[in-house]
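Yeah, one chain of the complex is gone here, protein chain that is, but the others are all in their spots.
Right, chain A next:
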Amino acid sequence: MADKPRIKLPKEAKKGEIIQIKTLVSHLMESGQRKDAQGKPIARKIINKFTCEFNGRPVFSCALEPAISANPYIQFDARIDEEGTFKFAWTDDDGSVVTAEEKIALKA
């Protein structure tokens, strides 16, 4: 299904700094409202959940509905108190999960 997600965040941050994270994943986000050429409804298939964890603790997550555009773009913030790893996960209606990881270091 989805290609490799694109994630943009700084490589390093000062302790206590709030950074911005931008994510984009390729997905059709089939709303379930559309009909095919024969007039039959096309089954819904969307990313219904996105989560972001930092060092195993939740930072931000969201539940998504068909009213989210194709190739969902999600931008949010995170406060950095220590170096570590962000884990991102996108859950599809079919149960498959796309994950990604990004490391961030503390600025000296």
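Going forward, contacts are C-beta pairs under 8 Å (C-beta built on N, C-alpha and C of every residue); 3 or more make two chains touch, one makes a residue touch a chain; residues count from 1.
Criterion: contacts and distances are computed from a predicted model.
Asks: Determine which name in "Thiosulfate oxidation carrier protein SoxY", "Peptidase U62 modulator of DNA gyrase", "Potassium-transporting ATPase ATP-binding subunit" or "Putative succinyl-CoA:3-ketoacid coenzyme A transferase subunit A" the UniProt entry assigns to the undisplayed chain of the complex.
Replies: Spelling it out: the chain absent from the display is recorded in UniProt as "Thiosulfate oxidation carrier protein SoxY".
Asks: Extract the touching residues of chain A with respect to the undisplayed chain.
Replies: 18-19, 31, 33-34, 54, 57-70, 72-79
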